[in-house]
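With one protein chain removed, the remaining protein chains of the complex are shown where they sit.
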Amino acid sequence: MSTSAKLPRWAELFLLPAINLLVALLLAGVVIKAMGESPWAALKLMTGGAFGSQESIGYTLYYATNFIFTGLAVAVAYHAGLFNIGAEGQAYIGGLGVGLVCLWLGAWPFWLVLPLAILAGAVFGAAWAFIPAWLQARRGSHIVITTIMFNFIAAAVMTWLLVNVLIKPGQQSPESREFAPNAFMPALHELLAKVGITFTSTPLNLAFVLALLAAVLVWLLVWRTRWGYAMRVAGLNPAAAVYAGIHPPRVTIWAMLLSGALAGSLGLNELMGSQHRILLDFPGGAGFVGIAVALMGRNHPLGIFLAAVLFGALTQGGSQLSFDMPRINRDMVVVIQGLVILSCGALENIFRSPLAALLAKFSQRKDEA
Amino acid sequence: METYTLIVLLLAATIRVATPLLLAALAGMFSERSGVIALGLEGMMLGAAFASAAVAAVSGSAWLGLGAGIIAAMALALLLAFACVTQRGNQVIAGMAINLMVAGLGPALALAWFDLGGQTPQLEAAGQRFLSLRWPWAESARAHPAPGLLYAELISGHNFLVYFAAALVPVSAWVLYRTRFGLRLRAVGENPAAVDTAGVAVNRLRYQAVLISGALCGVAGTYLSTAASSGFVRDMTAGKGYLALAALIFGKWKPWPTCGACLLFAFTDALATRLQGVALPLVGVIPVQFILALPYVLTVLLLAGFVGTAVAPRAIGVPYLKEK
Partner (left out) sequence: MNRDAAAPALELRGIDKRFGPVHANRAVSFSAARGSIHGIIGENGAGKSTLMNIVYGLHRADAGEIRVQGRTVAISSPQDAIAAGIGMVHQHFLLVENFTVLENIVLGAEGGRRLADGLGAARTGLEQLARDYGLEVPLDAIVSELPVGLQQRVEILKALYRGADILILDEPTAVLTPQEADQLFKMLERLRSQGKTVLLVTHKLREIMAVTDRVTVMRQGAIVGAVATRDTSPRELAEKMVGRAVLLNVERGPAKPGATLLTVRDLEVRDRLGVARVKGVSFTLQAGEIVGIAGVAGNGQSELLEALAGIRAPSRGEIELGGRHLVREGLDARARRRLGLAHVPEDRLRMGVVAGFSAQDNAILGYHDLPAYQHGLLLDRAAVLAGCEKKMSAYDVRPPNPALRIASFSGGNQQKLVLAREIDSDPRVLLIGQPTRGVDIGAIEFIHRQLVALRDAGKALLLVSVELEEILGLADRILVMSAGEIVGEIASADATEKKVGLMMAGVKGEGHA
């Protein structure tokens, strides 16, 4: 009989992650102090930079889109009992698929290019997740290590491709040529303009809507279908899964394929929607942010959305911060991400018991009153 | 004769490349044998690399740097132990979190303190780096063919940390199998309840194991920034912490086989560097990116082929909870 405290659902899903975030920010504040800057000023700059104007909000949501995709990817794998640390590499290779469709089929009309790009991103991303998945399912090779290795391999492959194959002839930087306008993902400010709403120009594009759609579909799949049920059983209790006629190795594979496909869709936002070319290291750590987002969001699409917006705000606010405080740069945001993962994923028990005790006291007082 | 020279130089390079791997892998061994997953090796090494390079630059002494590196890594290990052992948190996530945190913290602090874009200052002055130690008569031995070259290049001429790492293998084996501490350590990784019921504190043992792994990662990280290069650069561990873990698994968590695995990985790395730009028969020049990716591919192959049957310490990854 375990004495781990029980929290009411709303506390488990919202209050505890909020506390974890607070702790992470506090610790980050300590670091900022050690670097010689004011944590409070930094916080103000960051919030202002993230939500202070239409432009900031647009950028925040544009960053958040990437994190929604990778967060969903990590969460789906998690429900099947797997740690997918390879979302970074899957996003990278998935983006290759998106980019190739945009490069080669740029002459086709947009309404054809879009579904094919979506498909290509998903297929390429899934393919990159397949080998680690198969190795875990059939050989028992720990998926954490294999996916980490595949991140490094993806970087090597993409670097080679960009330097030797896809590079635009005559230019120095390893990038492909620009996509044809038909292969541009429509920017949201353009779409809003069409219905008469003015919005500042930002990289926020249709992929944001696709990400939201993906979140809804993931929710339906995991909690409202028999395949999602089977996946959750396999993730929580492989022995019970076998008892129930579910095959954990099969679940491992298709869950990872789905996970890779979600991560691979990042290219829709970043390449098709913003950069309009294939370039080096475009995921920029989004795969790891996805882990933080999934943990904070308790592996639930709604939580993931909120956590993704939060991290989008951190990213946007962070780059604003580095303008005004030259001693702090993007690396600080990475530190915060690490702290969030630590407090959400590994240290969450610290707050659970005192919080449960506190809440129990409150409800006791309410009953007595 | 040329081939012989080539081979000796290659082996010497192998030893140099293997050193940080070996130190990290042995660090991982202590941690994992006690039941705590060692995914934080990367972060602890990187943290040590930063701390040692920073202190060596500022103080002018590589030895002070070594001390700082060990302290930094042990501090991170303490945090890891706190999360995994006391708080019974998820060990994979705790390790990843520390890796990420350090990846950002190193360059962030470097920028704030040294304003060099995320690096530490170059270590140029003598004493700021661990330099080669020449054994007696090494230079004169070089003149003699075969054994002389072996002595001069392979045995002599490495820096202190390399010799330390080499000595560490038999020492670790002795600690693990011939001491009371080692017996208890191995027991706690297999059946912590048995250890508890025998009156030995489980958590304290695990803390000790993780702190030892921190100390060893401290040496490994120091090696990277003050011996193998001359300063800290962002992401300089480049996955070595994960490779070390793979070597440990390949070595079935035993000191000598793990040493062999590290040497194997290092050999392919050294070989690949040699082959850079060299046109091989049939395949031509291998692109530099593929050479760089070789250790990672090899790890995957090893995990796929051989390691499927290796048996990890029974209680690994499972936080110990007293109740039954």
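Every chain is named by a letter (A and B) in the order it is written, and numbering of its residues begins at 1.
Here, a contact is a pair of C-beta atoms (placed from the backbone, for glycine too) under 8 Å apart; a residue touches a chain by one contact, two chains touch by 3 or more.
Quick caveat: nothing in here was measured; it's all calculated off a predicted structure.
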Option from B:Leu39, B:Ala112, B:Val162 or B:Ala187 whose C-beta touches the chain left out: B:Ala187
Full-complex contact with the absent chain, from A:Asn182, A:Asn237, A:Ser319 or A:Asn349: A:Asn237
Those residues of chain B which, in the complete complex, touch the missing chain: 178-184, 186-187, 190-191, 193-200, 314, 322-324
Contact footprint on chain A, counting only the chain that is left out: 1, 3, 220, 224-226, 229-230, 232-233, 236-237, 239-240, 242-247
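Throughout what follows, only the chains that are shown with their structure count from here on.
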Whole-Å separation of chain centres (CA-atom averages), chain A against chain B: 30
Residues of chain A that touch chain B when the two form their complex: 1-3, 31, 34-37, 83, 85, 131, 135, 139-142, 144-146, 148-150, 152-153, 156-157, 159-160, 163-164, 288, 291, 295, 327-329, 331-339, 341-342, 345-350
Sites on chain B touched by chain A in the complex: 39, 79, 83-84, 87-94, 96-109, 111-113, 115, 118, 234, 239, 242, 245-246, 249, 287, 289-290, 292-293, 296-297, 299-300, 303-305, 307-308, 321, 323
